[in-house]
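Left out: one protein chain. Kept in place: all the others.
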Amino acid sequence: MVAKRRGSFALLMFALGLLSLLIGLGLPLMPLERGQAQDDPTPSPTPDSPLVELNEDVIKRATVFIMQTYQGANEPVISCVGSGTLVSADGLILTNAHNVLPSERCPADRLAIAVMVRMDEPPIPTYTAEVVVASQGLDLAMLRISGYLDGRAVEPGTLQLPFVELGDSDSARLDETITVVGYPDIGDEPVSVTRGTISGFTAEARAGNRAWIRTSATIPGTMSGGGAYNRDGKLIGIPTISPARSGGETVDCRIIQDSNGDGRADRNDTCVPVGGFISALRPSRLARGLVRGAALGTTLGDDLTNTAPVRSSGQPAFRNLFFTTRINEAGIPASVVGTVPAGTSSLYLFFDYENMVDGMVYELRVTVDDIHAPDYSLPPVTWSGGQRGQWYIGSAGTPWRNGLYDFRLFIEGREVASVKIVVGGGPREDPMFSDIVFGVLDEGGGLVGTNYVLPEGSAIQARFNYRNMQSGIPWSYIWYYEGAELTRDTANWDGDAQGTRLITAAADFIPGQYRLELYINNQLAAKADFVIAGGAEANTALIFSDFRFTTEQSAGTPGVIRTEFPTGSRALYAFFNWRLVAPGTMWTRRWSVDGDVLFEITEPWDAPPDGENYFVSLDSLNTLPDGTYTLEILMANVSLHRLDARIGLGQLPVDTFASAEGVQMTGRITDAETGDGIPGALFVVLEPEYSVEDFLWTEAQVLGISLADNEGRFQVPELLPRGTTDEPMLYSVLIRAEGYIPITADAIAVTGETESPVELNVALSRN
Amino acid sequence: MSEVIWTNEGPPLTFRQRWNGYLIIGALALALLLGLTLRSNTLNATQTLENLEAGIRAQIPQGWLVDSGGADYVFRAEDPDALPFKTLLQVSILPVGPDATPGNILYLIDMQRPNTLPAYRFISRSQITLRDGSPAIRRTYAYTQDERNPALESLPIVVEGVDVIVLRRSQAVIVTYREERSAFDDNYYRFENLLRTLEIF
Partner (left out) sequence: MSFEPILLAPEEQVEEIYPYRRVWRTSWLEIWVLLLAVAAIWVLTHFFGALPATLRDPLPKLAIALLPLAAWLVFSFRAERRAPQPRPGLVGLLILGALAANGVAIPLQEHLFTPDRWLPGQGFFGRVLGYGLTVGVTTEFLKYAILRYTGWPQRFRQRLDGVAYALTVSLGFAVVYNVHFALDPDMTLTATALRVASVTFSQLGIGVVTGYFLAELRIGRPPIFWLSAGLLLAGLLHGIYYSFRGIAIVSGLGVGATASSPERGLALAFGLVAALFAVFAFLIESSDARMEALTGRREVL
């Protein structure tokens, strides 16, 4: 009996033991593979929440804090701060020029870059950076991270930082939601995300109808240089505030350190300006060329004259203000208006300027019935128009409300001009002139030739439209040359009520810049500028000729002339001859590569009127990448010439601009028993075409590697390209650490819906 | 009930019992031999790396992550399991002028390294002779390794390194071993294996 009881007890224990063994082994028995992924780590989007396209995580980490510093008495002193955005994995940063260029108010000999380490903490100063290219006029600049704060250089190609892509700012719509990212404070706050809508666009000369994107978002001043993103997470604008000025009005300036070394931090020390709010964004289209140039390592090279613009000694001024509601493609106002009917959706203020310098701060303040109207104003921003010429500021696309508008222009805080206009009432039936174009008469009596650039020596005709004219109304016209009146004539109208009319210039015009003003009843009715340059050739102006490309020059003499050059050329020169160009004539040269604009320079002609072998060039930090390079020459917004030269294959290498698209893989590697992180544990993601079985432990098969930090956290710097829902990209990963059983997993799916970052938490077991 | 008297002397051992006693020792020895051989084979397993263009052939430990595509080196192999620093073996080639001596090369390296290796410190330098009789310079140094990804927080690690520089025709061949300070001596044999099996042709 006892034995039987013992026997059944033993049997029971044996059965129990076997069951425990099975539980312990985890059905099915004999798992000979090492750990496999048991969960599909691709979370599917919940049906009622919209797919999040804006990857806020990457955008926040791509936003950096920039500090201009100089060596003070005892320690580095921060003079000015701002935000910036990483636009490439190897450390190119897009920001405002005033954030990085040393100035009187912001002395600096070093730029310190602070990056976000943890989402909810202020950024940590980590790198130093150098200016690659800066446009003071556009107030945009490109930096490249060049070293660490301890003075060590960054090895090229070793940085794998999060970055964002530029979007198409031209497709931004009114009332579209934008997300603005930047740092609102000095070291107290983590990166800040503000949402707002696009409340309008401000037009300016040269940049067009979208020179500025206006927003209702509340953007603190230190976020200047950060980024504004559309719904796809692409950068479409750069919040820009005017640079702080010495002795100028500074709204908020913080004293944070003892910069003069006297042992006290007080008013005698440098303060860091943090004031103001931003309502204007520079569209990314204006930054695209700078970004592309910096990414390709291409810079503007020398040209023949290479002189810095001469700073005029006169007082900067704006004059001859007038309004128009329409501008043609060449930037010429259609007509001059004194009042505007209700419902007008575009209005531009034109003015002449002189003695300006790129980088000066100007401002337009508009009031409607004495109430400040920020949407029609332009906050203080930097001038980019050069020394003299004609400019406009306006807005198209948003209706102008009825009221009495007062436009006041300021330069460096000083009011320099103002004008008023009334918007309201029904459509006007006043007599009007509009759409002045210029040309030469052909045999048939028609007007031919490029309309605002005309050759020397021909009889210049001006043609304009008229409406609502009545017989007997006094009208006049005045021709100007280089700002001085040439001839004028007055008459009583003797034509129809509407039609077109021709005016012939009294004499042959010599090369230079001209203007025609038309008046009705002594009121300015229309105005247009044109340029005389070059000789006549079949009714068009032949100004520049004999274009030649070469890759070397010495003392102004071109080297070998070709249109196709081998890979590895350091510079590209374009030589050409010219005739009859009056000094001071504004001309534009535009370099593009593979159809995308790199640089555009508009400047007054500073060489003799005739000559040979003028050259302009593109230079590079290393070599010019393969591609098709295009040089376009324009005058008065008219494209005169467009030429191509090929280097190497004639096309940029396919992976020149890496995509910011993709999924970040991050997470934590811990000890299964203690829950502690395993510092130094290795996390490997393979290229999608390889599985764990195929892996031969060669770097060529590896997409990305990360070592776990003190807490076991890892982050694969390379983004994983996505697949589609039907054909997801499948990745294999391996996790290893000494003393732990390695874990491998195949077929981690990444599709278009996978949210970034993908967090993988791995528990390794010791034995 | 009955008292059992325990005596210290047991009954005499039978033949089977005695021989069991001898054979178990043999079994232990055999098992340990097999086990330790397995261990040695695993730890010392190597694979051959060959770069015909550079003229280098060497044996590196099996299972290490190999990178042959670098601009500065012929190949570099890292131990994927090592914690917290991945043991590194590397062979690089530097073209040198006809008048260069190994000392010149060391100078060049010493000038360039502090730019990229934090807290770089030269430790010692000595002349050695390789197995095939060619003279070489052996130099040890130390630096701290820090995490490049700003989003991760790792403590800097003190790394000790050895370079052996030998001149071959117009090239300087630099064989490098880097390991975290505390494991440097334990894994030094791997570097010796590499030097021993290195062929430059």
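Every chain is named by a letter (A and B) in the order it is written, and numbering of its residues begins at 1.
Note that a contact is a pair of C-beta atoms (placed from the backbone, for glycine too) under 8 Å apart; a residue touches a chain by one contact, two chains touch by 3 or more.
Predicted model, so just to flag it, every value in this text is computed and none were measured.
Colleague: If the full complex is used, which shown chains touch the chain that is missing here?
Modeller: Looking at the complete complex, the unshown chain comes into contact with A, B.
Colleague: So one chain is hidden, and I want to know which residue out of B:Leu28, B:Ile128 or B:Leu155 touches that hidden chain in the complete assembly.
Modeller: B:Leu28
Colleague: Quick one: say which of A:Thr158, A:Ser171, A:Thr504 or A:Asn761 touches the chain that got left out.
Modeller: Answering carefully, the residue with contact to the hidden chain is A:Asn761.
Colleague: Touching the left-out chain: which of B:Leu38, B:Ile123 or B:Leu155?
Modeller: Per the contact definition at the top, the residue touching the missing chain is B:Leu38.
Colleague: Residues on subunit B that touch the omitted chain in the whole complex?
Modeller: Per the touch rule, subunit B residues meeting the hidden chain are 1, 4, 6-11, 13, 16-17, 19-21, 23-24, 26-28, 31-32, 34-36, 38-39, 42-43, 63, 81.
Colleague: Could you please point out the subunit A residues that touch the chain left off the display?
Modeller: Touching the chain left out of view, subunit A contributes residues 3, 6-7, 10-11, 13-14, 16-26, 31-32, 34-39, 41, 43, 670-676, 733, 736, 738-743, 745, 748, 758-767.
We adopt the following convention: only the chains that are shown with their structure count from here on.
Colleague: State, to the nearest whole Å, the distance from the C-alpha centre of subunit A to the C-alpha centre of subunit B.
Modeller: Roughly 50 Å, centre to centre.
Colleague: Can you list the residues on subunit B that touch subunit A in the complex?
Modeller: 63-69, 80-86, 114-118, 147-155
Colleague: For the complex, give me every residue of subunit A touching subunit B.
Modeller: Spelled out, the residues of subunit A in touch with subunit B are 61, 115-118, 124, 126, 148, 150, 152-153, 155, 158-161, 678-682, 684, 697-700, 702, 706-711, 713-715, 717, 736-739, 742.
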